[in-house]
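For chain A:
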Amino acid sequence: MSAAASAAGLLLAAALLAPLALAAGCLSRAFRSRVPGLLWLAPIPALLAAGLLSAGTAIAFPVPFRMTLALDQPGAILLGGAALLWSAAGAYAASYLRGKPGLTGFCVWWLLTLAGSLGVLIVADIAGFYLLFTLASLSAYGLVAHEQTDAARRAGLVYMVLALLGEAFLLFAFVMLAAGQPDPNPLIRDAVAALPGSPMRDGIAVLLMLGFALKMGLIPLHVWLPLAHPAAPMPASAVLSGVLVKAGVIGLIRFLPFESAQPLWGTVLATVGILTAFVGAALGVAQRRPKTILAYSTVSQMGLVAAILGAGLAAGDASAPGLAAYYGLHHTLVKGGLFLAVGVAFASGGAHRVPVLLLTGLLALSLAGLPLTSGALAKLAVKPMLGYGLFSIAVSLAAAGSTMLMLHFIAVMARETADNPAASAPLAETLPFLIVAAASFIIPWWLYPTLSGDPLASAWSLASLWKLVWPMMLGVAIFIGTGRFAGMAGRVPEGDILVLAERQAPRLAHLPAAIERLDGRLRLWPTAGLVLLCLVIWLGGGFLLAA
Partner candidate 1 sequence: MGLADAFTLICVVAGAVLFLAGTLGLLRFPDTLSRLHALSKADNLGLGLIVLGLMPQQASLMGGAKLVCIWLLAQLSAATASQLIAGIAARRKPQA
Partner candidate 2 sequence: MSAIALTSASLFGLCGAALVGIGLFCILTHPDLLRRIIGFNILGAGIFLVFGAVARRGAAMGLSGDPVPQAMVITGIVVAFAATALAIALLRRLASLTGSATLEAATPPRSET
C-alpha cells in the first residue's frame, strides 16, 4: 500500500478524531473559551475526506481499539453533505449562542454528536458502528435538552427513552448477526453477506428495521422527532434534522442485503416508507410553528428514502443505496438550509426580509421537486428505480403532499416574519446559510451524471419535466383548496400519537406503584423468611426429582 493510501487512511481517521480531540480540549479552562470559534473547523477533515478520497480507502485502528473505517460511495456522498452542513451550522451556532449560559456544555455535546454522526457514516465493523451510533444518539440529548425549558426537558426525556429503545433493538440484532461469525467483531460486509443464510434472519431483519426506522422517524416511531428538533436551538435543529436522521439511512444501506432480492422485507419497508411520507405531510400541514413543519417534512422525506431503499431491496437492485444516498444528500443540504433560513428570517426584517423569504421559498420548493432545481434532479434520479405502476404513482402523490407542506411552510414563514423590526441578521449567520443554500443547488447538479448514468441534458427533456410538474400542480391545487380551512392548522399537537400515549400514562403509572407496594411487603421480616423457606423447599423438590 503506497504512502498515499496510508495518508488517505489517516485523513479518514482525522475525520472522526478531530471533533473528539476538540471536545477533549474543552477540559482545559484556557482552551474552553476559544472552542465555540473553532466549531466550524471540526468537520473540515471529513469534508476533505468525502471530496478527495476515492471509494474503498480503509484504515484499521490498532489492537485495543477494535474499529475499522472504510469509505464507500453512499458513505462518501452522505459524508460530504453532512460535513458541509455541520461546518456551516457550527459557524452559525458560534454567533447564535454567543454569550448565552451553558455554551461550553453545548460545545462538548455538539462535538461529540458531530464525531458520532460522521463516524457512523464511515465505520465498517459492527462494534464500531454500535459505539458511534450510541455516541451520536446519546450526546444529541445534550443538544435537545440544552435550553432547560420544560418543553426541552420533556422532548429530551422522550428522545432518550426512544433512543435507548432503539439501541436495545440494534444491539440484539448486531449480537445475533455477529453470533454466526468466527471473528467476534466481524466487518459489516461479511456479516450482511451471511445474513440471508442465517437461521435467525427474519428476527435480525425486523430488529434492524425497527432500530433504524426509529432513528429515521418512520411512523409510528417518529413521535420524538417533531418534539426534539424544534426544542433544540436553531443550529442544533438544522443538524439533527439534516444529519442525525441519516445515521438511520446509512444503517439501512449498510445492514440490508441489497445484492440478494428480499421481496418480503423490501415491500414492508417500502409500504412503511410511503405511509410515513403521506402521514408526515398530512400532520405537517396541521402545524403552526415553522420548525415543527420542517420536522414533519423530515419525517415525510425519510419516508420517501425508506420507500426507495425498500423498492431497491425488493428488486435486489444494488444501485438503490447510491440513489438513496444522493436523495439523502439533497435532503441534508436543503433541510439544513431551511432551518438556517428560519433562523435568519426571524432575525431579519424590513428591506432584508424579502430576499431571505424568496431564497427560503426557493429552497422549500426545491425540496418539493420544482423543475430545474436540485430537487427535481434528485427525484428524476430516483424515478427509474421505482419502476412504473402503483408504487411510482404513490411516490408522486407523496411529492404532491410535500409540495403542499412546503407551500404551507412558506405561507407560515411569510405571516410570522411580517412584523419583524427593520434589522439584518448578523453576517456570521447569513453567510453559512447562503453557503448551504448554494451547495444545495450546485452539488446535486455536479453529482447527477455520475449517479444516474444519463447525461445532464436529459433532465431538461419534456417527458422528465412533465413527470415532475403534475404532482406539484396537484399539490398547489390541494393547498389552495384547503386554504379556506385555515382553522384546521394547529389542532394536531406536536408528537401526535405521543400525546395520546401520555394521557394513558396515569393508568400505566400504577404498575410501578404496585411493584413498590409488593417490595414493601416483601421486605417485611416474616415474609422474607417465609420466602427463604419456600425457596429451600422448591429447590429441594427440584433436586430430589432431578436425582
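Keep this in mind: a contact is a pair of C-beta atoms (placed from the backbone, for glycine too) under 8 Å apart; a residue touches a chain by one contact, two chains touch by 3 or more; residues count from 1.
If you want to know what made the cut, all candidates are chains of the complex that A comes from, given by their letters.
Nothing here was measured: the structure is a model prediction, and the numbers come from that model.
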Worksheet item: Looking at this complex, which candidate touches chain A: 1 or 2?
Response: 2
Fill in: Contacting residues of chain A [partner candidate 2, same complex]
520, 523-526, 529-530, 533
